[in-house]
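One structure coming up, written as structure tokens, with questions to follow.
Every protein chain except one is present and positioned as in the full complex.
Labels A and B are assigned to the chains in the order they are written; within every chain, residues are numbered from 1.
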Amino acid sequence: MHMADALLSPSVGATFWAASLGAIGFASRRLRERLDERLVPLMGVLAAFVFASQMINFTIPGTGSSGHLGGGLLLAVVLGPYAGFIAMASVLSVQALFFADGGLLALGCNIWNLGAYSCFIAYPLIYRPIAGRAPGKRRIFVASIVSAVAALQMGAFSVVLETLFSGRSELPFGTFLMFMQPVHLAIGIVEGIVTAGVVGYVSHARPEIIDGASGQSAPGAGVSVRNLIAVFLLLAAVTGGGLSWFASENPDGLEWSIERVYGRPDLPEQQGAASALKNIQEKTALLPDYGFRETPGGQASVEAGRTLSGIAGAAIVLGLVLALGLGIRALRDRGGRRA
Amino acid sequence: MSFDNAYFSVGFLDRLSYQDTFVHRLDARAKVIITAAFLLAVISFPKYEVSAILPFSLLPVLLMTLGDIPAGFVLRKILLVSPFAILVGIFNPVLDRAAALEVLGLTISAGWVSFFSIMVKFTLSISAALLLVATTSFPGICNALQRLGVPGIFTTQLVFLYRYMFVLMEEAMRIVRARDMRSFGQRGRGVRVFVRLVGMLFIRTMSRAERIYNAMLSRGFVRGDIPQLGQHRFALIDLVFMIVALGLLVLFRMVPVTGLIGQYVRGVFAG
Partner (left out) sequence: MSHHIVEFRNVSYRYPDGTEALRDISFRVTHGESVGIVGANGAGKSTLLMHMNGSLLQSSGTVVIGDLRLDRRTRQEIRKKVGVVFQNPDDQLFMPTVLEDVAFGPLNLGLDTEDVMQRAQEALDTVGCWHLRDKPPHHLSGGQKSAVAIASVMAMHPDILVMDEPASNLDPKSRRSLINMLKGFRHSRIIASHDLDLVLDVCQRCIVVRDGSVAADGPSEAILSDKALMEENNLELPLSLMNRP
């Protein structure tokens, strides 16, 4: 699943952008050292292939829902970890730009979640050891499923963490986790099956493709574990630093923000759904971190009078912008669209 | 989104990006930087902010109108991708029930406010991304990224991706149509057939990559970077654009324009 801009805070977004750009730089440098010239058009065209393939849906047996190819693992298998990562990052970039999948700030998170885990961890540390050299169909199958599941679990968990640390959503950590992990387990299995299928099909029809392309990287080699740990530590440090900055950031009194009125009762008209959920929570205890907040959360306070100003101002601002837009449109239409 | 719709919308957005307007002619680097700053500014607003973010809508509106981008297209795309944001955001009003404001007798919970905050941020950020592509050709964006420091290997293959994604989408569509014509209802839409289709497409893609590489060699390419023709130079107008845009971004982020306008208007009416 993709992370979205709206759920992201700048610190978390920037952190993962730094991580992703770092990873891209790292992979690029590695590729430059041992560059096979064929690789650049090949990466681009294969990325285009993954992009196009993602539009083809298939029905998942048993559920009736439709699935599609993710592609991170497949790219890693065919191109090796570095080229595979770069190709996957580019697919996600195009998706973010052309399909507005997630957004541009969240792209950093998505490249990390959907690219780094499959190419830098799952492929070298899981797929390659299981598959070994010249694997048969069964090994490919097992290797793909385990790798895909692992990669997607890590990716899903990252989304949950990113949402949590951003603090824009009320979704409790536990609930979100309970939803994301099982769903992505299923998605991971499907991804593994499909990847294994395609690798198997191609190995059978044109064996030299798979062997030739991935021959660049010995199992796990080149992706130095030390580098990976360094990146993760850096990530932790930056996120930690970013978090404390975020926590202490105090919007000053002039900004129009909301005061949570201490002690105000629940809104009567919404009693139905909320109390039903509360009952479920008490009965099943499935959602450990569930909590209904009725107390102030520590934001700055403001007087009620500002509320009306804010709303009036909002209406005016929107009206002005709309008028400006329509005005410019009209002028351009009349002027025959001169620059 | 069905294949055909996806293909059409990518193609439409792509064609928009090759129009020739004032906005299109601005330096791509400036547009990339401003878009990034815009996104950062919008996303940086705290959880419960709604009205102070609204003035930011000025930038997308200006880009749309000056860049001849149909508003309907942008709005439709936003609507199309909104379900996910709504799905996650809707938990806010459900879970965060503390009353926050009273407006004209109505009590609005904090959860709803944060939900609207998410939706406003969502709308603005999606618009910004779309409008960046719509007003700057994709290769232009890649070139800008490379000049701003993104590794050349990444940007070069990104351009290749772009060049061939339409070709590959068409190939994929043909294969899918062939499948659909011969599968009645659900038969043939399963994983087995999918794997075969994708496998075929993959092999064809590898062959194509070989031919492309051969074509490159045939026209004298040997090794190294792909030769560049010449770069757009940063002009005064680009600088002016950046200064004005950044100024507006800082203004809207730091000063609660909406609130001030509202207060002023109320003041006028009150007294």
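Methods note: contacts are C-beta pairs under 8 Å (C-beta built on N, C-alpha and C of every residue); 3 or more make two chains touch, one makes a residue touch a chain.
None of these values were measured; they are calculated from a predicted model.
Novice: One chain isn't displayed here. Which of the visible ones does it touch?
Specialist: B
Novice: Would you indicate which residue among B:86, B:178, B:217 or B:243 is in contact with the undisplayed chain?
Specialist: Hidden-chain contact among the options goes to B:217.
Novice: Which one, B:3, B:84 or B:166, makes contact with the chain that was left out?
Specialist: Reading the full complex, the residue touching the unseen chain is B:166.
Novice: Given the full complex, what residues of subunit B touch the hidden partner chain?
Specialist: Residue positions of subunit B that touch the missing chain: 14-15, 18, 137, 139, 159-160, 162-164, 166-167, 208, 211-212, 214-222, 226-227, 229-230.
Assume only the chains that are shown with their structure count from here on.
Novice: So in the complex, which bits of subunit A are touching subunit B?
Specialist: 2, 4-10, 13-14, 21, 24-25, 28-29, 31-32, 35, 37-38, 40-49, 51-53, 55-61, 69, 86-87, 89-91, 93-94, 96-101, 103-105, 163, 167-172, 175, 190, 193-194, 197-198, 201-202, 205-206, 209, 249, 251, 254-261, 264-267, 270, 273-274, 277, 291-297, 299, 304, 306-314, 316-318, 321-322, 324-325, 328-329, 332, 337, 339
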